[in-house]
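One chain of protein is taken out of this complex; the other chains stay put.
Which chain is which? They are A and B, in the order written, and residues in each are numbered from 1.
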Amino acid sequence: MSTLHLLVLAPFIMAIFVPFFYKGFRRIHTGWFVLALPLLLFIYLLRFIPIGEPLQVVKETMDWVPSLGIGFNIYLDGLSLLFALLITGIGTLVVLYSIFYIANKKDEPLNNFYVYLLMFMGAMLGVVLSDNLIVIYVFWELTSLASSLLIAYWFHKEKSRYGAQKSMLITVTGGFAMLAGFCLLYIMTGTFSIQGIISFFAESGAIFNEALFLPAMILILLGAFTKSAQFPFHIWLPDAMEAPTPVSAYLHSATMVKAGIYLVARFTPVFGGTPEWFWIITSFGLLTLIWGSISAIRQVDLKAILAFSTISQLGLIMALLGLGSASFIDNVAEVAIIAAIFHLINHATFKGSLFMVVGIVDHETGTRDIRKLGGLMAIMPITFTISIIGIASMAGLPPFNGFLSKEMFFTGVLEATTLNIFNVQTLGFIFPIVAWIASVFTFAYCMIMFFKTFTGKYQPEKLEKKAHEAPIGLLISPIVLASLVVIFGLFPNMLSYTIIEPAMQSVLPYVSDPYINIYHWHGFNAELFMTIGVVLFGTVVFLNLKRWQETTFFLHERDPLNRFYDGGLEGLVAGSQRVTNLQLTGLLRDYFAYMMVFMILLLGWTFFRYDAVAFNFVDVSEISPYLWIITLALIAATISVPFIQHRVTAIIVVGVIGFLIALLFVVFRAPDLALTQLLVETVMVVLFLLCFYHLPELRKESFKARFKMTNLIISVGMGAIVTLIAFSAHAARHGLSFEPISQYFVENSVPLAGGYNMVNVILVDFRGLDTMLEVLVLGVAALGIVALIKLKMKEGQDI
Amino acid sequence: MNNIVLLPVLIPFLVGVILILFRNQLPIQRFVSGVTTLGLVGISAYITYLIYQDGIITLELGNWPAPFGIVLVGDLFASIMVVFASIVAAACLFFAFQTLHPDREKYYFYPFFFFLLTGVNGSFLTGDIFNLFVFFEVMLISSFVLIVMGGTKYQLRESFKYVVISTFGSMFFVIAVALLYSVTGTLNYAHLAERVAEAAQQGQSGILTVIAILFLIVFGLKGALVPLHFWLPNAYFGPPTAIAALLGGLLTKVGVYSIMRTHTLIFTHNQDFTLTIILILAGLTMFFGVIGAVSKFDFKRILAIHIVSQVGYMIMGLGIGTTMAIAGSIYIITHNMIVKTALFLFCGATEKVTGTTNLKKMSGLLKTHPYLGWLFFVAAISLAGIPPLSGFFSKFALVLGGLEAERYFIVFVSLVVGLLTLFSMVKIFMYVFWGSPSLSPEEVKKTKVGKLLIPGIPLVIISILMGILAEPVYLLFEAAANQMLDPSIYINSVIKE
Partner (left out) sequence: MEILMILTVGVLVSVSTYLLLTKSLLRVVLGIVLLSHAAHLLFLTMAGLKEGAPPLLGEEAASYADPLPQALILTAIVIGFGVTAFLLVLSYRTYKEHKTDDLEKLRGSADE
């Protein structure tokens, strides 16, 4: 157990103490206790950042379940360090923000909040720091769990519960698929270690089951896409906005949704370089990008705009990773990877700050509806300033970091069109077009956010609270993030070789000494014209907003794909009810019918398959005449039973059958058996008469002919099957020559057990346990009957 | 030390008989029962330890040599099952102390409880197929009595159906034994294993496969495989929760155990056929079971129908047939015994609080009874297979084992069913525990559930431990699986003695 292991486990351990802090120190906001942890972790991680020299990869191992190939192994390289810093850094800011955002009221279950949050933090750290696929999966599902719990923090609200269930179902589906994909990788390579898998595939002569490669890829991508809200799985993210804003800022913009991106980046060395990986990721990424940005325009809730914006931006990063995977074949695509990493960082800064701003607006005015907001510029100047920085960066305006990464995005997309592989020549022109259109809409929604909230007329009558500037505590975190936006915008190269390059090494391991230089002015190139075009057309879209909103597609905020999800769930429940009612009808006869048909079919099929029917008419014993009489009488009596209407007659006929069988036992030289049968049958008939005397007469059952015919067929079938098996067993018996174990009893009954009646000796001595238990059965039956007769309770008298 | 393997059968039997005499002295009954069940847990754990160290323990009853007399055989699989059966029984017993109506207690509940346990433990430990029938009957008659005890209208009606279906199965059990004895001339498992293998080689594998399928059907009926599961949902809904939990945790597992035992030990020929059939049935069972759970909106009913779905997972491992898969099966059987019982007990606690099991009539319990809510939550996600709890590792062993054996479709089905399991568990959680509280604060004060939760807490802890400490647990199950996959180990322990 190394320090890094403790780093991952620390949040979980802290979470155990949170309820004590909460109960013990009610006056102090629990968040203050929690704040220390992510701060410490962040500071600890800072020392891994390489200044001047290359990054030292840190590996630590710890066995967990070696028999199943699962080990808690840590692997800290550039990519995981980047994410870990994001998780702990933004985590610190979010906890600080939450202290002022969620008031320490009496009924507010703060301990729940921080337990979930810490659980998430630890799980997320586990995802990015683990080298073992199954351990990643374990932490992955824990993040889904924590996220759902956080979304349903205010679980008395229906929408919160809906959002939590949706996010859980969608992300866990992806999780299960991912698990299957991981297992397939294991089967191909023999290990669960990511680094091991990478080196396995790097070897040119590696032998593996090629048929599993593509399925593994698709399954793992399912996991990544569901977690990172790619189309069409993005529908959970807008509903996740029910969570308190600190949660949205942390999980649903900066960290959890980036887990899928982390996964794609991590697996690029494994799957990258193949056309499927390239096309699937790029297309879904671009599709998500454009769908998200167009959907954002329709929204009236500030948080929803941000949600769709996040979806869109995630698509952007995903698309870049897809394009960049071509680097394995043609290095011109490397810039896409650099852009992806850089934008990852930038997005976290500006989106985080914007979510916090929206939270402030919500907190201070009581609403997030842009139709009710306006003119807050004068009332909340600091918030306004922060938001300008964030929005401008998101829109891609200089001199902020968003501008830089947007330009790099365009570069990456344009460079990709020059690739001569994977059929890009034919279809590649789509990339810049989609990218550009999406950016236009991105610009438009940025303008919506800005103008509708801060400029325009202040409408206090529509607001629930009297709006005022936020308390300083609430402002600290967004200010920090906004400052980063500015700093990274002005001095981007401070990140180049400290964070971006090491991360790039993880994604593209073959690259050595890449040249990364980020700066604002590249001259009048295509990217610049694209940006100018975006600004112009974006403004046009914004000004014509009313017109857009009249088209049906834009009338509703809700994503049309939700219809599939909701309908699907309802259909599932309805369908399952129908299926279940079909089987569990409550009617005993139906149950028997289903079971017997199943038996006949299965046994019949087995017979047929193995050609096992056999008859042996040779080794049979002689039939004496009175045997004929008894048997025929037996058969006649049996067949008559279903036709009897009189209950007493029926009981007596069955009794007669029993006696006839006793006679048969006599003929078959089984005297003890005959005695027992006689006794039992007699008592049975008496019991029957006792019980059924009080019951009504058997009616002639008036059923449809079809009902009776089905019953007849089934019962004849059952009889036939049993007969067939018996014949075949009989034949088999004479085909083999096993000496039955009863021979031992014949030989040893007298000398060892001292008895002449072998059957009795078996019952009492050789197989005495059976007899003891049989008596026990009788005893239980007797006591049960007593209880049955005496105890008559009403429903619900106990539980 | 081979008399010890009789204790899990003998002790409950004697205690049960003694308790009949103390019908009306409830405190004595409770005290003796509690001590006995806890003692059983300890003894069976010790037996498992012995077997792990020294190998299979056998006991020839009456000193009659195998295969002529009846033998009790304690191998790892059997003793693991006995341990977990004892744990389940202990938990349900302590829950019953607090929830069972005194009338039921006076009418021989405790003796029946112990006779049920006798039958269950005996079924696990026996080495003789007719003896298995007799132990089954002991178990079944006790279950009949427990299910119907109290005699409410619902119980009577549904128990009738259950008893008839079960007896139907028992009769076919007799038929199957008759056929097997006719072909092989013996009743002892080890001896049967030898003779069946010989007979198969002599060209009689066809009829033996038919007999094997017949046994599969019989045990499948006891174990509630689809399409033989119809008796289960309503039969478990009727009795009080303590009894439903007890039966749910034990009865079907005996059926599953018997299938696994006969198909790894005796019917080892033509396995590409028999195991495929088992795999198909596993898939059907998993699927239709979970569909049933999705369709219901009653807490107790969902849990009852769910048992069917989980049974599917249990035999899935057998159908795949590799060591990892069978270890996964054992893992999932034991995990299920623990977690399902815990869920039932929490359902019972909820019933005590709200007076109903209808999901639509309760809400918001998380706020008023947080401990109950969180305990339920942990148990529920464990059932659904969320890591790092016991449910995950058991499912993982099955998934990995299945993929390694290239049984892709069944793995796909199992993952889909896992999702639907999660869906149905979340549904319960959302209806019952989330939402605004349906109970007023005065009602909350009246219903203290603290003590009711006590039997469930060790179960949840065990589930967590079985997850985090998956390595030693898995090693134990793997050893059991290895023992099962090599019939000669069993045969040599029994017959050469």
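Here is the rule we use: a residue touches a chain if its C-beta (ideal position, glycine included) is under 8 Å from a C-beta of that chain, and two chains touch if they have at least 3 such contacts.
What you are looking at is a predicted structure, and each value in this text was computed from that prediction instead of being measured.
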Among listed residues B:V41, B:A96, B:L125 or B:L179, the absent chain is touched only by B:L179
Touch rule applied to chain B and the missing chain gives residues 130, 133-134, 137, 140-141, 144-145, 148, 151, 153-154, 156-160, 163-164, 167-168, 170-172, 174-175, 177-179, 181-182, 187, 234, 296-298
Against the hidden chain, chain A presents residues 580-581, 584-589, 592-593, 596, 617, 620-623, 627-628, 631, 634-635, 638-639, 641-642, 647, 650-651, 654, 657-658, 661, 664-665, 668-673, 676-677, 680, 683-684, 687-688, 691-692, 694-696, 698-699, 701, 703, 711-712, 714-716, 718-720, 722-723, 726-727, 729-730, 733, 740-742, 745-746, 749-750, 755-759, 762-763, 767, 770-771, 774, 777-778, 780-782, 784-785, 788-789
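Simple rule for what comes next: only the chains that are shown with their structure count from here on.
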Averaging C-alpha coordinates per chain, one finds the centres of chain A and chain B separated by a number of Å equal to 27
Chain A partner, complex, touching residues on chain B are 13, 20, 61-62, 64, 67-70, 99-101, 103-104, 107-108, 111-112, 115, 118, 122, 130-131, 134-135, 137-138, 141-142, 144-145, 148-154, 160-161, 164-165, 168, 175, 179, 181-188, 191, 195, 198-199, 202-211, 213-214, 217, 221, 227-228, 230-231, 233-234, 240-242, 270, 273, 277, 288, 291-292, 294-296, 305, 324, 348, 351-352, 355, 364, 366-367, 381, 386-388, 392-393, 396-397, 399-400, 403-404, 411-412, 415, 418-419, 422-423, 426, 430, 433-436, 470-471, 474-475, 478
Within the complex, chain B is touched by chain A residues 63-68, 70, 134, 137-138, 141-142, 145, 152, 155-156, 158, 161, 165, 168-169, 172-173, 176-177, 179-180, 183-184, 186-187, 572-573, 575-577, 579-581, 583-584, 586, 588, 590-592, 594-595, 598-599, 602-603, 606-607, 609-612, 614, 722, 725-726, 728-733, 735-736, 738-742, 744-745, 765-770, 773-774, 776-777, 780-781, 783-784, 786-788, 790-799
